[in-house]
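For reference, the structure I am asking about is given below.
The other protein chains are all here in position, but one chain of the complex has been omitted.
Up next, subunit A:
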Amino acid sequence: MIETVLDIQTIRKDFPILNREVNGKPLVYLDNAATSQTPQQVIDVIVDYYQNYNANIHRGVHALSQEATDKYEQARQKIQKHFNAGKGYEIIFTSGTTHGINLVANGFSSLLKKGDEILVSAMEHHSNIVPWQMLCERTGAVLKVIPMNEEGELLMDEYSKLLSERTKLVFCNHISNALGTINPIEEIIEKAHAVNAAVLIDGAQAAPHVKADMQALDVDFYTVSAHKMCGPTGVGALYGKEEWLNKLPPYQGGGEMIAEVTFEKTTYADLPHKFEAGTPNICGGIAFGAALDYMNAIGFDAIAAYEHELLEYATEQLLSIEGLRIYGTAKHKTSVISFNIGGIHPYDIGTILDKLGIAVRTGHHCAQPIMDFYKIPGTVRASFSFYNTKEEADALVSGVERARNMLL
């Protein structure tokens, strides 16, 4: 038994998909770091939107448009409250983490000059690397890397050495998707601010596990995706400090983001609309709010405590398999286990697990620099959510053993 205050069996009933079979076996879904599953409460909100008040927002005179606008803006307030942002207009709706990062990276084009430096951690998702490389190409700024150790922990002394008055921006994930490492972002932010550098934290993997407090962190930008936290795909949020959002130019031009348009000159709308050109994912935004309600009703402390128990249990069981090596053994980590067995290709293990109804991810997890660091082509990654069970961890372990026996 794993100790928890949560009633996992009741929680599981909220997720219809967990009842399905894959290849004739009950689904064991352990790919939560890629995308989480959606509870009926959120599905109901999506259906309700399309059945009852689907309309374009912010510009209608009619009742449906007003209802949809209210619900959408309520969702923004829920996000603001959840992340404890100071102001509602510091929450920008996006299509996800990637969009949020690109919005900021694009905005910094006009704020950086040749020779400026921007720092990235060694364990980033490609979406928190490539937009910055493109920014460097546009501006002549230089990208520098904060290294990590074998355990998958950032070398904070090296970080301190990299910081200087040339440093303009630091970006790092709160939690690594490939390793599960929880990075010391408080310290990262504080040290960056000491040299007047702005900080963007990629919260895609953190948001499902920990409640980040924007004001306490004093972070400049924080970006998340709804689909990693029981919400729908293609929607997310970017938190930006008001002063920074005012400094950045708009990202996309279009409807909704303007104050006045003439062919001679256009003035931009106030925050947050300046960054929300075009008709947004209205239903998605509203459902994102519902997903936050759902997770908060369960409680993030209880979620984190239970997932930690699952992590410890699964780690111990997996390590009993001969030749199995876990990548990412940081002291502070979430319920992500990346591993390989001897020389077996992760793809082979993933294929056998799939036949057993067990969904994991294999490959480089959009973090090739990490794989290069360990000199491996990829890993098998099992990532647990609060609706997973000890029995599913056992199924994973016996599936991996079976795969090992077939493949070795």
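One rule holds in what follows: a contact is a pair of C-beta atoms (placed from the backbone, for glycine too) under 8 Å apart; a residue touches a chain by one contact, two chains touch by 3 or more; residues count from 1.
Assume contacts and distances are computed from a predicted model.
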From the options "Cysteine desulfuration protein SufE", "Glycine/betaine ABC transporter permease", "ATP-binding cassette domain-containing protein" or "Iron-containing alcohol dehydrogenase", the chain left out of the display has the UniProt protein name "Cysteine desulfuration protein SufE"
Given A:D293, A:E309 or A:D348, the correct residue touching the omitted chain is A:D348
Filtering A:P184, A:G234 or A:P377 for touch with the omitted chain leaves A:P377
Where subunit A meets the left-out chain, the residues are 23, 344-345, 347-348, 351-352, 355, 362-363, 377-378, 406-407
